[in-house]
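The structure under discussion appears below in the form of structure tokens.
Of the protein chains in this complex, all but one are displayed in their positions.
Note that the chains take the letters A and B in the order they are written out, and that residue 1 is the start of every chain.
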Amino acid sequence: MEAFGLLLHGFAVLLTWKTLVLMMVGLVLGIFVGVLPGLGGPNGVAILLPLTFTMDPTSAIVMLSCIYWGALFGGAITSILFNIPGEAWSVATTFDGYPMAQQGRAAEALTAAFTSSFIGSLVAVLLITFLAPMISSFALKFGPPEFFAVYLLTFCSFVGLGREAKHKTVISMSLGLLLAGVGMDTVSGQLRMTFGSSELLRGINFLVAVIGLFGISEILLTMEERLALRGHAASISLRVVLSVWKDLPKYWVTLLRSSFIGCWLGITPGGAIAASFMGYNLAKRFAKDPESFGKGRIEGVFAPETAAHASGTSALLPMLALGIPGSGTAAILLGGLMVWGLNPGPLLFVEHKDFVWGLIASMYLGNVVGLVLVLTTVPIFASILRVPFAAVAPMIVVSCAIGAYAIQNAMFDIWLMLGFGVVGYVFKKIGIPLAPFTLALVLGNRAEDAFRLSMIGSGGDLKVFWSNGLVGSIATLAIVLLFWPLIDALLGRLALTGRTKAASG
Amino acid sequence: MRISVKAVGAAAALLLSAPAFAGWEPTKPVEIVVAAGAGGASDQMARMMQAAIQKNNLMKQPMVVSLKGGASGAEALMYMKSSEGDPNKVLIAYSLIYMLPLSAKIPFNWRELTPVSVIALDQFVLWDNSAGPKTVKEFVDAAKAASAPFKMGGTGSKREDHVLTVFLEQKTGAKFSYLPYKSGGEAATQLVGNHTESNVNNPSENLEVWRAGQVRPLCVFDKERIAYTSKVTDTQSWADIPTCKEEGVDVQYLMLRAMFLPGKVTPEQQAFYVELFHKVTQTAEYKDYMEKQALKPIFLTGKDMVQFLEEDDATNRSLMTEAGFVAK
Partner (left out) sequence: MSQTDLEIVVDDPTAPEENSPSVTSSGTVEIIVCLLLLALAAILGYDNWRTGASWDSTGPEPGYFPFYLSIILGGSSVYGLIAALIARRGAADTFVTRAQARRVMAVFVPTLLFCLVTQFLGLYVASFLLIAGFMRAVGKIALWKSLLTAFLFTAIMFVTFDIAFDVIMPKGPLEAAFGY
């Protein structure tokens, strides 16, 4: 088994004191940002990314992915203890997790959350381990038309699947695409939308935008809400952990279903948020007594957590193999890869074996270490919430500014961050989704370049997007997804008429 | 470790501020400004120099690589322009200093900076996929016979790779569709995946895929062959690649790699860096790097350098004008 040998090699790369220490540091930092209101996974990774610029890529990615795991675990802590989802995908966890905590079953809920996160990620990592080598040779087949088709698929899935009002998704995405185009156009070598400003020459860095949109705006929002937090301190005894684990086999269908949903949504860019809700909804739909959900049912914690983590993890696969991030955090890690001089894409698996398998091995190790760490330190992290917000808020502001400045050493970026903070605050309040904006800002330029390179290559013939089976099926899928709500409605009506006919007949 | 170096540096700076020492030395970390993205040829070179300076203790202050690859490197040029009088920033420049102001109307002129030294010349090689034609002649014939023009990959638009492609068209009569990628690495990958028929990458950009047997070098765009004779692949060395002229296509182009300080620095400050980079070119790290990346070693400074730059500028300007890449 080639993958197995490579994985062992990956572990060998990791098992040095330096890497293990970095791993622990990353996990602790991650849990810290996950628990802090106003930070969280993507933001934490974005803010701490510049710290790793001077490290070698393997150490850097190990630390960042551990920050990521830590943040995922941390998000579950606040969702369950305080009903504050640290992340959008933790929202579904609060539905049953918080009631459990109120009934004095906090320890049980936390154990369930951590264990199911672990299971979800493990399934996804297994998938990555065995699919990655195949993906890399498959990925060489990707030329400009194929890349464009995939970008199109990503954009269409956002428009088609999002829950927000369609026109708001379109506003968010087109604004992101426009801002992505600011600066120099690679294909023609011409400047555009810079209005003669040399600050705009370098374009709008998406990390700066993300720090503002999420970090700064979240503080404004948190400040506006009533800050009365009530929660239950929890310590986890071995007995509770074991009793939850003993019951695990009973829920294997839920766990498996959620893992599957998560992996699928992670690889086809749909995101962890959709996965967690879908996992929860399906568990509820298939349960014998759906009414008991939302009142403190342990399955209501298992289902969304497993799905969210499976998708968060498997989102790294398309990022590594194709250079297409499946989630917000993966998008930030993608930016990191490029900073370290690693070109995510087909050759990454060939040219940087150490890095790729080191990363995959770190997913296994990071998960195990994270699970142990988090089970033992819950009370400490929960106490962060007792630090007055008046002290935490300015520190977050300073961290955001440092993060924004360090990316390009530009004062202008701090102002840009502030501007995006206000934009994020207003957009969140009037329901314009930020995810499509971020996605568009990351992928906009690449999608456009891929499209125009395809056109140059084909002499301006649009048929190039249906020129072979690979690109044709992706492009068709994209169109189907774009019109999915319509198709879904049509199918629904057909089924309905079918059923009424059957009933009447 | 680094802290102690800094402390020594600060102490030394205090001592040096006494008039007894005539020479100038940086008192802050020195930034090497790279006008390209991470991992590109300029970045690699900057990191080599950083390592050479730190390992051989050529300077008391640490050196920091600062990537300013935005807007195809225009960001770095504007950054240097706005840092007038700051002796703690050195730009590692290449042909973009001539081409960007012409093609994108960037308000920049290299004469506004302080030239330090030219430290290397970079080659260009015509590559094709290892499954493609085996010689330049076969390649040109195949390109002419093809129903759709051959696709040529390169870095950026209206830059050295693009100019070379235009001249290749003029000399051979074959037609190419030029595909501008974001980096030489991407152009290499796309050639391996058979999405382009050829590219004109620098040796360093295609080195890894050449060693993997995925691409083939057809000819080098220079008057003479590359000097390095040790084997790079199982059977070939850089010196085994024929020049394009030998193969009947008379196109030549060499690209400078040169160091610049911002404008309005003192002659002492300039002298310090001339000396520093001269020392760098004597180190084992530099020599190793030159061979590995198949670069042409050179060291020009002072009047020689200015004369070289003026001539090089004129050549590039006429190439750009002929190719029709000068913005109106």
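Everything below uses one rule, namely that contacts are C-beta pairs under 8 Å (C-beta built on N, C-alpha and C of every residue); 3 or more make two chains touch, one makes a residue touch a chain.
Quick caveat: nothing in here was measured; it's all calculated off a predicted structure.
Enquirer: If the hidden chain were put back, which of A:Leu20, A:Leu131, A:Leu282 or A:Val397 would touch it?
Expert: A:Val397
Enquirer: Among A:Val21, A:Val372 or A:Met411, single out the residue that touches the unshown chain.
Expert: Of the candidates A:Val21, A:Val372 or A:Met411, A:Met411 is in touch with the missing chain.
Enquirer: In the whole complex, not just what's shown, which of A:Leu20, A:Leu126 or A:Ile171 touches the removed chain?
Expert: Among A:Leu20, A:Leu126 or A:Ile171, only A:Ile171 touches the chain that is not shown.
Enquirer: Extract the touching residues of subunit A with respect to the undisplayed chain.
Expert: 50-51, 53-54, 101, 104-107, 165, 167-168, 170-171, 174-175, 177-178, 181, 185, 187-188, 190, 192-193, 195, 216, 219-220, 223-224, 226-235, 237, 240, 382-383, 385-386, 388-391, 393-395, 397-398, 401-402, 405-406, 409, 411, 414-415, 418, 421-422, 425-427, 429-430, 432, 448, 451-452, 454-456, 459-460
Enquirer: Extract the touching residues of subunit B with respect to the undisplayed chain.
Expert: The list for subunit B reads 2-3, 6, 10, 13, 27-29, 31, 62, 64, 177.
FYI, only the chains that are shown with their structure count from here on.
Enquirer: Using the touch definition up top, name the residues of subunit B that touch subunit A in the complex.
Expert: 37-39, 43, 66-68, 70-72, 74-75, 78, 82, 103-106, 148-149, 151, 156-159, 177-183, 185-186, 189-190, 192-193, 195, 208-209, 212, 325, 327
Enquirer: What does subunit A use to touch subunit B in their complex?
Expert: By the definition above, subunit A touches subunit B via 140-144, 183-191, 198, 201-203, 338-343, 345-347, 350-351, 408-409, 449, 453, 456-457, 459.
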